[in-house]
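Every protein chain of the complex appears in place save one, which is left out.
Chain nomenclature is as follows: A and B, assigned in order of appearance, with residue numbering initiated at 1 for each chain independently.
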Amino acid sequence: MVPTSYYLILSAVLFGLGVVAFVFKRNVITIFMSIELMLNAVNLAFVAFSQARHQSDGQVFVLFVIVVAAAEAAVGLGIIILMARNRQSLNVERVDLLKL
Amino acid sequence: MPILDHLWIIPLLPLLGSAINGLLGGKWPNKIVNSVALGATGLSFLFALEAVREFLALSPDKLPFAPQHYFDWIVAGSFRAGFDLEIDQLTIVMLMVVTGVGFLIHIYATGYMAHESGYYRFFSYLNLFMFFMLVLVMAANYVLLFVGWEGVGLCSYLLIGFYFLKKSASDAGKKAFIVNRIGDFGFMLGMFLLFRTFHTLDFTTLFAAASNPAWGHEAWGQFGTFTIACLLLFMGATGKSAQLPLYVWLPDAMEGPTPVSALIHAATMVTAGVYVVARSHILFVHSETAMVVVAVVGCATAFFAATIGLVQTDIKRVLAYSTVSQLGYMFLACGVGAFSAGIFHLMTHAFFKALLFLAAGSVIHAMGGEQDMRKMGGLSKKIKYTYRTMLIATLAIAGIPPLAGFFSKDAILLSAFQIEGGHPLYAIGLLTALLTSFYMFRLIFLTFHGKPRYDEHHVHVHESPWSMLGPLVALAVLSVIGGWIAAPALWGGTDYFASFLAPVLASPQGAEAVNEAAAHQLEIILAIVAVASALLGWGVAYWLYMRQPGKPEQIAKSMRPVYNTLLNKYYVDEFYSAVIIKPLMWISTNVFWKFVDVAAIDGTVNGIASGATNIGDIVRHTQSGNTRSYAVWVIIGALVVIAVIFFWPAVRPVVGMVR
Partner (left out) sequence: MTPQLAVFFVLATLAVLGALNLIMQRHPIHSALSLIVVMIALAGLYLLMGSEFVAAVQIIVYGGAIMVLFVFVIMLLNAGVEERTNISKLAGIAGIPLAVALLGFLAAAIARSNESAQAGFESSTLANTKEISTMLFKDFVYPFELTSFLILVAILGAIVLAQREKS
């Protein structure tokens, strides 16, 4: 049997990698994908806890997370398309109209 | 007993007059302002008379008359200070002096100030002063007395600086108030100590507690509670009654109009210190040190001021120093235990000193504003009434029988002689009496006799109107007969005054007649000596100023250093200025202003403001418009939250962590 802490460590590592990608990448779609990666890492943690305690609550919550991620992806990508049309660039550092 | 139940009417009438004149009198003609002011004071005098009559008619079982509590002013825990007025024999004396002499001076002022601007303001302040003085003498606890004490100080400031456009006048007003405040500091400390010891400041309760035989007698050199409290109260009295070392304001106070000098700086306000010492006599007799200090300070001041008065040239200055000197006599009396003699002298002094000041005002009025005696002379034929009344007052102050001053001064010198170790005090007192007689007669001779030393074409000497002369005559009569009510039995009098005050002022130490016959003999001898010294003073003055007019100049030249010292008032003002005022100004400027106020306080406030600006400058960089740095801030925020939850377990329930 695999100890739960192993799953948690994996989840933590994936989350950390997601954070790194979030900070360092410049393409807005890649940043979005790193958010998905973070969500996945959290899902893993949820399922691991759910199995450790023999309750299904965690897995139901995972379902909801996936649904929300789907909705978010749809709307987010719509915004990205608009942004690409307006700024002619997918570099997030070009979106700086709020700069003083 | 209508009035005795409503004692508040007596002080409140002048207050009302003051308010009406002050608020509404600006547009009124003089006549209406007069009637309000004189009406208020006159009615107050009549009500006071009525109160006295009712008091004297009280059956003995109702005495001592309990203080009337009108309203609670301060109630804190078990401490209560209320607006309580009382009336007893001592208050009656003060009440009659204040309202009676005050009324006469008000009448005089209507004539003297008739052509001044700010007429209504003057009478408003004068009535306000009457209110505070009446509160002071009728108060039944130290707190209310202090209210009156401060109030008369305030009115003194307002009235001395009445001609406020003149810098010397406003400076004199400030000086009076500030020096008084120094004394008041001591007075307040004395009150605090008394409260701490007795837990009350009501006269009846406090004095009853102090009479408890359990409080021992504090010998000379011991500094127990009574000594310290009495010395502190006396410090306040020193300021208010112009004794050493806080007398310096009184000569400068002559900048005020003459009625002010008469009322405040001769008859009433400056006697408040003597009143307090007499009222607190139960405390003072417990402490030998305090009594000695009072007597010595009083005697020293009397002599000191008399020496300065010898050479002054301004007529009002001479009278000012004379006042300081006579106040010293009163304190000398209190210090040797003869409190009723001190109060007696207070009363007679009020009569003749007020008369002297008013007459001097009449002279100044006649001379068109001139106050320098060297420019007067030969006025006796021209202003007869003024001359005659002033002469009567001078005879009174010099102590010539049978005028009032003789009896009171004699009583004081007798008490000083009889007390243990009092011979030096007696000697100095006698010498001062001689000097008093000399400089007063010098004043008379310089002002009224000899050849006129002024330009007769430019100055038209005219007698004053009857509004001014009437009070002079009234006061002259009082100066003559005022002493008779207290004349000791020796002279055929009834010794009424001492026995009248006996219920309030216990029989003085050392003034008890051990051996009737020997005491009487002593009295007669001392009286003869006193009269002799007075006549000697007159004689010297006569010789120097009438027979040999050039002699004073020669003497002054030959003793030039001494003369200059006296003329410059022993350089006391310069000494104070150098030793106290200059360092204080230096500290105020360099430490308190430049360092504390500008650098510290302003620096802190400005520093906080510029700190806010600087922090804002730094934090502004978080709003860069750059999405990636926003992302980093999000991560940083998340990290902070995780760190807090990790390191501070107490917030875990707050965020929902159940374990």
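Going forward, a contact is a pair of C-beta atoms (placed from the backbone, for glycine too) under 8 Å apart; a residue touches a chain by one contact, two chains touch by 3 or more.
No experiment lies behind these values; they were computed from the predicted model shown.
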For chain A, the residues touching the chain missing from this view = 1-10, 12-21, 23-27, 29-30, 32-34, 36-37, 40, 43-44, 47-52, 54, 56-57, 59-60, 62-64, 66-75, 77-82, 84, 89-91, 93-94, 96
By the contact definition given up top, give the residues of chain B that touch the hidden chain.
-> 624, 626-629, 631-633, 635-636, 638-639, 642-643, 646
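Throughout what follows, only the chains that are shown with their structure count from here on.
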Starting from the mean Cα coordinates of chain A and chain B, work out the distance between those two points in Å.
-> 90
Touching chain A in the complex: which residues of chain B?
-> 620, 623-628, 631-632, 635
Can you check the complex and tell me which residues of chain A touch chain B?
-> 19, 22-23, 26, 31, 92-93, 95-100
